[in-house]
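Only one protein chain is missing; all other protein chains are in place.
Going in written order, the chains are labelled A, B and C, and every chain counts its residues from 1.
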């Protein structure tokens, strides 16, 4: 890499760095971050990312509301979070500076596009004086670069209109940062060239800007030397970088293949779940039928119909859509058909904070249907973990003939990390056996259950002699005929609950990562995994014993959870809600699970967990 | 009354009797029961009723599925349930006999229409031989009456077609039972005459049949004497008989009057909630606007819009509809507007058992919305109690500017009991003060809260200078402007929760009806009140101490509930679900609340509670 | 695995001789005695043997309502789903299994009140569904509230002083929603009912059929003025493709368009046969069908019955299949390993 440059200055080696790119929603910060991520991934660093953008498509230029940022944590060792605070903040304009500077620790590096610090932009965000001059930033290592002008300069020859050229300044920033951290340049240039192949002008401007930024680093005396973050030695294998939504889509495709059930994916667009629809609709050669429904109610209805017909019925949404699917999910519970409902959680209640993350739909997933309507709930703990979580959701759904809710969230969905590719042939076989003959003398009883799983037979249309009708009215166990008998209803309500409860025997016990002498257990679920793990590592680094257990299955709970929580003096449940899992644990095991709650639309910081855990250990 | 008859036999006095009328859905059993109820109410007995009918409009004649029954418990003292089992079973046909005989205790009186016991009807329900002849009913006091033929006979003169006349046989049965229990006849005859005024033929046939039944009692030697249940000495006051749905409607009307808010009631028909819509649409002179919406989502939307405009917005439904209202309710929580959502619970999940009762929507009411979206929940414990419950729901909604869910159920909704009319002028004043001036300098801030209640101002359109916009996106406290700031979101989530939590200071502590030395507390909510009270009375009758507490407010809990449950060795929570309240109590107070669950679509029986309570006291 | 064959246990659809009984389930029919639903059920069961589709290749999907109990009585596959959602559920069946014969049975409340959105979207998408709406102008199952097809002023449990809602004209709604097949029939004429259902079945794509149905308990005689034997010839306007639109005992009356393209009833004697509108089901433009749908506002005026519109458009699931096949042709059957490795990867030794 550094061979690529004529630079003589030797890079200094770091074990990790956290960089945050911040600018206007129009400045292309997400693209900049994505590029830096791909290069760093391919380079072999471990990494984690945190995109953060406004709900508006294009919030007003130059305003705080319009600021978009992308934080990336790269390291030479295994890491689990995008980092609490950045070491380097790239601020493309005053708004980006104002919105992010408070996160930059004293001594941190601040890279600014000084061209953007004019009167208008400054006043827009309420700066009386220019912070670049008034000394108010003296606590930081400021690097001012006239990114816009240099970019324009670099593009002059190309005949690009200035307004156009100016748009390439984010690639200048990328080039500069790429030099600072000795990232290979070829991959980025190749990407630009094929991405903008159709628009030669834009392509050339972007390449020019990128190179200009890289060379600026080399030549400018602003930096005494670049830095280097060596590759991390991760588990051997083939890796790729992946976001949670992509991993979810791949997990579904994999399960569709191993179950030999063609997928019918019906969904209504909603942030942050839409990308799953976008991804799946690309892979029609896997036999995936995607339908953009008129609304979420139709989407779940389509998936249910597809399941009855023998397909893998899947629908995904976020909170508001899950509300609307409630009645349909209740029907699927009554029909006892396999169905996958994915909720990519976002900030609520109501429309709330559509582009921010939250864990506040657990109770809705658990209880959001009238009547006694239990169903299994699976959750993902990391972006790449969405693959396994989706696969597990399908496994349970098809084996137990039940709808399953998979909970992910906006942070997992949009964040990314390296993923070690699974061995495709090693995936569990999910083959389904459809009923093909009468099961009760010469009759077919659609509700005659498997004695072990309590699952009912799945007989699909086209199968001669197995014609049957299913519906939402209470039905007689066995025959499935409509039945209003009081005892039968009581029996059915209990057996549907029992069927879900028995899944506890078919899932792994929850693993506890516990130190000897640990008195405090940190119990988490979902995307808090990274922050909790990092927090626990810090506590251990201080030589204090602590235990961490993280749930993938939220209903039913793993069979050993009761023992586990009983085994510690104190149980801490950190959640990005007001304490939903803790309520479930308290009710189930009567242990005084304590909540650490944060509802900021952003993930926890390792430091927050470290502090709380220490307080509990010492306090 | 007996003066009305020429009978010399002296009636024997009883303190109570439970009568069950059972026949085909086409036989008019509900009407028969209603009439007997009104007369007994007016006569001054205390009473409780339990209608029980199939989901089909007219299930097939003569089948078990088609059996419709009406049980009434009348007494000379205060009673709280329709009775566990009947003392007298009126069976209009073999199906009615087969479906109900198992409930009749040995020695019970069985009154049958022998004309209906022909080959066809018997085989239809699988009787090989005629139970009236084969001695299989020897354990009962059987009274066989050819009701159909006598009715036809009685109508012969009137020129009514036999097919028509035959339909009056239920009034024959009513007449006969009226004689048996010395009910006044005039009221019934008057009722028939004005009800069928339009159809003279039918009117005359019904009157003739009723009288024939009454006189048959007098003359036939089947009975040695009639019975008499003297009036109960209830609290002084004016009484009427009332069903739960009617009481709910009246409670809403009363609150609309005392709050001076015109009611906008938007609802989509659904069993067993529709009668509230039917009733309210009759009272337009109270300024009530009723709208039959296209669906439940529209209904809640209309109610929200009406609330914004300054009306009392109300919507009612049952489980499936509550599912659909989830998203709208979440919006109302975010808008912080008063809204009443009534859920008349029925058997679930899905379409379930539409005409049967259940308490299984508590968790849905509590958690059935995405995000952190708490709201107050009020429940009714008896049919007449629905009046106060509805009134209380409105009080909380308008005072705290929040949606409130009122939970009743099918048993309360359709069952009836005598109700002591409240003093209208004594009703709490619910007058609302709309904002009429800026509240922050010369600005109006729609989210500037009352420091005590945390309620926001309610400024309605038409008020000059207070124009403002509200919406489901997160908003800044105070100004109400759309706001994505992490700290603000965290603050708003917590303050919305705090607003609801503070209501605990504004509701009465839960009363405990406790004996000295009681070690077992029975904690209930909603319509189990009657059965629990009766069960507790039985336990006490055996000289065992026990305590009973019954919740009206399910969220927040009364402030003293924690102490109360902690004050007993064991806590029993009987529910017509799989243990929903007990989960909430366990999570809140970490007490081992034990569940007694029954999901039969029918209320508990006092005996079931008696047995369980004794077991807990002794065990 | 992507192809449907894998899901069609029984590809074989060779002609079979079936009888009415083959389509009757063992469930007791639970409508009120005298309900119009019985005759529709009978017509369906008499008709089905004429198609060579085996019972196991048919799926009846319904929502909630009296009408929606229909599937329980058919010895085919069936789903009694939830209120208003049948078109969505049926779309899922059709999407997963284009090889099946999928019917939707609905009521006027189920289809046009709570289910209105799914109905219009399934029509515009032209999903291959046969959608029957039993219109009794009332909510039967919930015991008699007015419906979106009830006339203004109707007194019901929920409108004691008369309904204020201007009703939908279901045929107009369907035509406004791009329906490719629209027809109307009624429960008093089994022959017409069977013919109409037959035509719906022949249509490839979404077929909307309004069936006037008498609810003798809550809205008795709603259609008597036009469907009673003695009124039919004067009050029902039978539409026949290619024929001038005439009715009346001796075809003495007919239908014409005025200069605004509005259909109105005329005496043939006055205008002459040549002036009559010649019915053309196949006009690409739905305008003339729409005009015909406006002839009667309420079932008390001469009302057109039969097929108003029947045009061909690609079916939704057909197009979906096409995209699946093209995708395989273009990029070969999906290869999971290759998919996971798509994009930049790197190896750690």
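Methods note: a contact is a pair of C-beta atoms (placed from the backbone, for glycine too) under 8 Å apart; a residue touches a chain by one contact, two chains touch by 3 or more.
As the structure is a computational prediction, the values presented were derived from the model and not from experiment.
Undergrad: For the full complex, which residue in B:302, B:532 or B:591 touches the chain that was left out?
TA: If we include the chain that is not displayed, B:302 is the one touching it.
Undergrad: Please identify which residue in A:20, A:73 or A:284 touches the non-displayed chain.
TA: A:284
Undergrad: Among B:41, B:316, B:377 or B:551, which residue is in touch with the absent chain?
TA: B:41
Undergrad: Among C:103, C:134, C:181 or C:316, which one is in touch with the chain left out?
TA: C:316
Undergrad: For subunit C, which positions touch the chain that isn't shown here?
TA: Looking at subunit C, the ones touching the missing chain are residues 113-117, 120-121, 124-126, 148, 161, 164-169, 172-178, 257, 259-263, 277, 280, 283, 285-288, 290-291, 294, 313-314, 316, 319-320, 323, 326-327.
Undergrad: Residues on subunit B that touch the omitted chain in the whole complex?
TA: The list for subunit B reads 38, 41-44, 187, 231, 233-241, 250, 253-254, 256-257, 260-262, 264, 266, 283-289, 291, 293-295, 297-299, 301-311, 313, 327-328, 331, 335, 420-422, 424, 434, 436, 460-473, 481-482.
Undergrad: Can you list, in ascending order, the subunit A residues touching the missing chain?
TA: Given the touch definition above, subunit A has residues 56-61, 63, 65, 268-271, 274, 277-278, 281-282, 284, 290, 292, 294-296, 320, 350-351 touching the missing chain.
The criterion applied here is as follows: only the chains that are shown with their structure count from here on.
Undergrad: Need the CA-centroid distance for the pair subunit B / subunit C, whole Å please.
TA: 39
Undergrad: Could you work out how far the Cα centre of subunit A sits from that of subunit B, in whole Å?
TA: For subunit A versus subunit B, the centre distance works out to 46 Å.
Undergrad: Where does subunit C touch two or more other chains at once, residue-wise?
TA: Those would be 64, 80, 82.
Undergrad: Give the residues of subunit B that touch two or more other chains, as numbers and ranges in rising order.
TA: Residues 65, 320, 350-351 of subunit B touch two or more partner chains.
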